[in-house]
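Excluded from the complex is one protein chain; the other protein chains are retained at their positions.
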Amino acid sequence: MSDLDCSRRYRLDPDVALRPEPFGALAYHYGSRRLTFLRSPLLAELVRHLEEHASIDDALAASVPEERHGAFRHALGALADSRFICAC
Amino acid sequence: MPAETALLTEQLKGGLNAPICLTWEVTYGCNLACTHCLSSSGRRDPNELSTAEAMAVIDELHDLQVFYVNIGGGEPTIRSDFYELVDYSVARGVGVKFSTNGSTINAARAQRLAGTDYVDVQISIDGADAATNDPIRGVGSYATARRAMDHLAAANFGPFKISVVMTRNNIPQLDAFAALADSYGAQLRLTRLRPSGRGADVWNELHPTSEQQVELYRWLIERPGVLTGDSFFHLSALGEALPGLNLCGAGRVVCLIDPVGDVYACPFVLHDEFKAGSVREANGFSGVWRDSDLFRSLREPTSAGACASCGSYDACQGGCMAAKFFTGLPLDGPDPECVKGYGETLLAGVAAGAAPSAGPGHSVPIRLTRRR
Partner (left out) sequence: MVSPNTPTTIEASDAEAAPQEPLVTEELLVEEISIDGMCGVY
């Protein structure tokens, strides 16, 4: 279970590159050599602009339909676990 | 395969904006003459990309946001500009893993590599001892590789990769390879022998037996930490899928740039039939990746063909294009090493000499290798 704190601001780790693809995006962590598929263009955009929102809750409220918030929180948790995103 | 995973692989088969990673053979020159060399390396080609041309390729990889390039050859480190190119690539944000026989990794070089980030080193051996390794890679090659590993360890390089091509002779050494990697804190990587390059000449006697394939599959399933480059996806028909995308990446997820700038679908199909274009063309590498006829056709949905009636097709995807091509089998049918034996049956019908060949490539004629 992840330690995602949705009341905090998060950002993409500076060692991570995000490359748009037809299915969403590829994310590569240069430090850990880990490669992740973000299988949703909406998720890719959310992650790209994550830092602009005061918290994950705010980012979700601004960008994602409410019925998908659970799934997106789960996805962000996985990204936090593998250090692709981190709390500011 | 769960339906959701199948969806991702279907999307990947349709192609990507850029390769995820690719192989770049920077020279056909090599100080060894391994009997199974996929690129038939030995002599340098007089038309190899210049330093400036190579840097232009790296610039394109940067623009495409390619994360990582696998550099090989031949023996890539014999290029006098090799480390300059590595440094340039890393500076432009393209990580490097280079594959080497270790002959140029002395103590000083190991120290310098230990101080370089975003560079991975892969040392090739094909036996857990000289008796098994050297008949393939040459007298003294095992000792050379071990010395390179010792230097990297002494320099605290960190985890390097040990890469082994699996053959009939070294399958019994699986545990020994794992122990060797453990002893260095290195990552073990096992890959598939394809009948490509000089591999075509030794494939009949060196490719694993069907029993050995089962042994290898079971061993890999027990050890998800062992890397394979997804090169054994044809074995996934034996049971649960091995880790990885379990599909042929050629022209879709990966490709090869050769020493003279020609772009091929993958390093195992160095043949005109699978040449997509050249980085020296007007639109460079990007143009070839995006628009070449070959890659467009590889990205079209394929049918199971002769494999349609086999329940395992979803798992094995019909196996490896290169293995089929160079054994003279049709591409829309079973792999020559199909775990159900369908490939072996079909091979019996291939006439002697009928399989395509790319010729001797850059192999050094035998008499020259005996000069000493």
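So that you can tell them apart, the chains are marked A and B in the order they are listed, and the count of residues begins at 1 in each.
The rule is simple: contacts are C-beta pairs under 8 Å (C-beta built on N, C-alpha and C of every residue); 3 or more make two chains touch, one makes a residue touch a chain.
Bear in mind that the values here come from a model prediction, so they are computed numbers and not experimental data.
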Could you tell which one of B:93, B:135, B:158 or B:243 touches the chain left off the display? B:243
Which of these, B:49, B:276, B:294 or B:320, touches the one chain of the complex that we don't see? B:320
Checked against the full complex, the residue among B:191, B:278 or B:302 that touches the missing chain is B:191
Please give every residue of chain B in contact with the chain that is not shown. 3-5, 7-8, 10-11, 13-15, 17, 20-23, 38, 67-68, 70, 72, 99, 163, 189, 191, 227-231, 233, 243-245, 247-250, 253-256, 265-268, 299, 301, 320
Residues on chain A that touch the omitted chain in the whole complex? 22-24, 28, 33-43, 70-72, 74-75, 78-79, 82
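Keep in mind that, in the parts below, only the chains that are shown with their structure count from here on.
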How about chain B: which of its residues touch chain A in the complex? 8, 11, 14, 16-18, 20, 65, 67-68, 93, 95, 118, 120
Could you pull out which chain A residues touch chain B in their complex? 17, 19-23, 26, 28, 30, 33, 35, 37, 39
